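Here the complex is missing one protein chain, while the rest keep their positions.
Think of it as A and B in the order they're written, each chain with its own count starting at 1.
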Amino acid sequence: MSRLNGLIPAALARPFTAIGGVLFLIAAMLPWATFILNDGAYPEKSTLQFFDAPFELTGFRWHLLLFGLLALIVTFAPIPGKNRVLGALGWGGGLIGAVGAAFIAGKGGGIGAITAADGTIAMGSIVAIVAGALLKIGSAATGPGDIPEWPTSLFGWTGMKQRLEAWVYLLVAFAGVLWLVAQTLTAGGIGGAAFPYAGPVFIAFLGFAGGLLGALHGIGLTRWVSQLSEKHRPFSIVVLLLCAFALPFPFTGAGSQYWMQVAATIGVYAATAIGLNIVVGLSGLLDLGYVAFMGIGAFVAANLSGVAASALGWNLPFPLAALIAAVVAGILGAIVGSPTLRVRGDYLAIVTLAFGEIFSRAAQNDIGDLTGGASAMPGIPPVSMFGTAFNEPINLLGAELPSGVLYYFMIVLVVALVMAVFANLKNSRMGRAWIAIREDEDAARAMGIRTGKAKILAFLVGATLAGLAGAIFVHKLGTASYDSFKFLESVTLLAAVILGGMGTIPGAVLGASLLFVLPEKLREFSDYRLFVFGLALVLIMRFRPQGLVPDRIRRAEFAGETAEGKSIEAVEEQAVLEQEQSEREPGAPAGPKEGRS
Amino acid sequence: MTTSRLEVPGYVRIVAGVVVVGLFLWLVGALGKLIDGGFKLLLQQTANGIVLGGTIGLIALGYTMVYGIIQLINFAHGEVFMVGAFGGLAVYRWVLPESVRGDWYISLPAMLLGGVIVAVVIAVLMERFAYRPLRNAPRLAPLITALGVSVALQEAIRLWFPDAASPQPFPTVFIEARVALGPISLSASQLLLIVVSIVLAVLLQTYISRSRMGRAMRATSQDHDTARLMGINPDRVIVLTFVMGAALAGVAGVLYGSNLNSVGNDIGFQNGIFAFTAAVLGGIGSLRGAVIGAFIIGLIKTLSGQYMPGGTQYDYVWIFVVLILVLVFRPQGLFGEAERVRA
Partner (left out) sequence: MRNQTVKAAAVVAAGLLLLSACGTNKDESAPAGGGSNESCDTSKGKLVLGVIAPLSGELSALGKGIQNSADLAVKEANEKCTIKGYELVIQAEDDQKNPQLGAQAATKLASTPNVIGVVSTLNSSVSQSVQPILDQAGILQISPANTADSLTKGEDAANPTRKYKTYFRTCTVDSLQGPFAANYMIKKAGKKKIAIITDGLTYGEGLADAFTTQAEKNGAEIVTRQKIGEKDTDFSGVIAAVQPFAPDGIYYGGQYPQAGPLSKQFASAGLSVPVMGGDGIYDDQFIALGGKDGDLATSVGAPTEELDSAKAFVAAYDKGGYTEAFSAYGAFSYDAANAIIGAVKATVEGKDWADSMRPDVVKAAGEYKGEGATGPVAFDKNGDSTNTVLTVYQVTGGKWKSVETGKFEG
């Protein structure tokens, strides 16, 4: 979006953003639809007449109101990083407007549904879109600016007091994250016939959440929180875990069986995505058959769980079965990795694709009587530990938790474990070796890294994690079938890692969440799901190949930005200018200055 | 793509050796079955393999040309083949008047033309909007993009070509006759496929080696910048490469449909993988290699489906095994140039 920089002269920036903010306020109060749609009234009383009951705004209209107020405040107050904040608000609000416009116009049979028809006027959505554009253009007038830095202690305390202060901030921040996650998960409700507008309400909420997060990022709040959590890592981890465990409790609104299942599925795929992140993100080994390892873990666990269709007839307790599954998957991962040592890049992709397809075919044909073939292996007994079967509802701390919540807890622990493994690996010698191989394999070898061993290890670790995830997946689902492990799943996992941002943990989790929550939320568009997915892959690679949460190196590679968000070109220009400056001065030091930041 | 002899651990070589010996023993056993199962069956399956090789060869030529020139596996090339087939079907259904549909000498060329045009248009659009902006991006980006384009094309046909959610009947727009060549029996359309694919491959080879544009293509595939210094416009050459590859794929699509009488939106994926395997087997960048590799792949598929354990359910597993072995022991393929150092 650097094209928008300087589109209008700097003097116009403030009027633009101020008008944008006011327009958001107006859009929030205007009616959005000219009539009640056929499937039922569009939510948030969208046909409310102009300025009727301004204090009863709810949902996305209330979000727009909030954005408008924030935009006005930020325009006129001397807040650092205001351009980024305004830009984020513009995007978020504009998206809310666009979604509303598109959906109402689409369902209402024409543009008249959102402009004027039969004597009623409803320009709400269009005004919101215009306001968003104004904000965006206005904020870009003087460039994005730097993200402000916050001091570690807001009150200048040190020592124990500072630590306690940081803990309080972290608690508040993570509670906020919990709230946001719960809201996102439940936005739009379950949907279905009772509430046909779940999809657009959800997207509008995403606009709100994205705008809010972008604004916070622009002020520097998110970076500050992440720095704090780096400094107080053990505490942060504990709090995060507690928040994750708190999700099923009734006060978050996400405590039903359905949400638990969605969250648990996201967890499983997130764990798998983190494993894939080791192979693709850290080591740069493009694996197109990754879901096969998940499948191997799944079938091994299924066979060891005493299911009727198993030829082995063993019945091992779940932790043991899962462990064996993970180990077997890991060994197979190393085996798969070996022939690929001599191939690079695209060829590696094809070879791994070939392995994936071999697995798929073998599973479909019930190889060695291990996979049940087309009849699959149904009736896998649910995990049972500490006397409760995991698919029963339980009563914890006085609250009635829905069935499936124990699986969710287990998966949270597993994801935490996987994250810990990943983080430790990334910062270890092996992790650095992987990153070196990814960047330039020949140089890495020249530096003495045993690339063959490293690559096999990458495959092994990645496959082990996938196998573990697969074992859990199949116990939760109750059926092990080859249908769950096809090429499309591999592509989706790869897309999740790339979309989220390669080489980072939050990236993989975010990517997995998006790719498994969106189809669930937007079920009415399920016909177009794959098409949109393909298109999205193309667009992401074109416009944001570094993903949503990129790591430092990727950002430099793909987007030409440093970690602080400055453009690398700008930094280099700056350095060259400084150098020329110092050379022109008479007392310049001998030799070129250090030009690199 | 450089080879790295130093890095293959000893145990990998041992495992690979064991696999090869095992395969050989199976083949010997299969030979026993064959002698008593009938020589005629062997010949027939060989002929079937060559027919399959014809289709795959035409698609593989596209893969190998594009990879040679911009080092991109165009995953979506298989879908170009599929779109070409549907293009031909569209011409048959909506352009050709009822009266001439039965006359194959009018409808077949018309469908071929239609298929080629549609395939070429899609390929050019693909190149222009999906691949060209990523010319200088790290290797991962165009690969993912190609995957995305492939999925999107498959779905687009399913959604917007009427009834394409299930396989569509495709007319045999050729003489309906069976030709007997000794113990082998082939249909006229199958023969047509073989003949056309060989002729087109030869024509392509001649063009690339003799004509000016062919020289330009070879130059661009060696080094874009130097070619530009020599006055060649690499962009235009790349577009032409895509066009030619797509044209071949379009022809393959129509003939494939005419042969098997049904086309679905999923025919691109499997045939595409075979074609890429064939291109790699023959040596990526070599046209001759692509065609010969394709015939080899076709033979492997039909013969392993007949004689190997597991039968037709595992036939393409054997193809992949061969692919993996080739990439381990001779990554440049049969006819490829060894070691061209690329960044």
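Methods note: a contact is a pair of C-beta atoms (placed from the backbone, for glycine too) under 8 Å apart; a residue touches a chain by one contact, two chains touch by 3 or more.
Everything numeric in this text was worked out from a predicted model, so none of it was measured.
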Chain not shown: contacting residue from B:165, B:181, B:203 or B:230: B:165
Among B:115, B:148 or B:264, the residue in touch with the chain that has been omitted: B:264
Candidate in contact with the missing chain, chosen from A:158, A:226 or A:375: A:375
Absent-chain interface as seen on chain A, which is shown: 3, 6-8, 34-40, 108-113, 115-118, 126, 190, 192-194, 256-258, 261-262, 265, 308-309, 364-365, 373-376, 378-379, 391, 403, 473, 477-479, 481, 483-484, 520, 523, 526-527, 529-530
Residues of chain B (touch criterion as defined above) contacting the omitted chain: 37-38, 40-41, 44-45, 48, 51-52, 158, 163, 165-167, 169, 176, 178, 185, 187, 190, 259-264, 266-267, 270, 301-302, 305-306, 311-313, 315
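Here is the rule we use: only the chains that are shown with their structure count from here on.
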Chain A and chain B: spacing of chain centres that average the CA atoms, whole Å: 37
Interfacial residue positions of chain A with respect to chain B in the complex: 284, 286, 338-347, 349-351, 353-355, 357-358, 361-362, 364-365, 442, 445, 451-452, 491, 494-495, 498, 527-528, 530-531, 533-538, 540-542, 545, 557-558
For the chain B and chain A complex, residues of the former touching the latter: 1-4, 7-9, 11-12, 15-16, 67, 71-73, 130, 133-134, 137-145, 147-156, 159, 273, 276-277, 280, 310, 313-314, 316-317, 320, 323-324, 327-328, 331
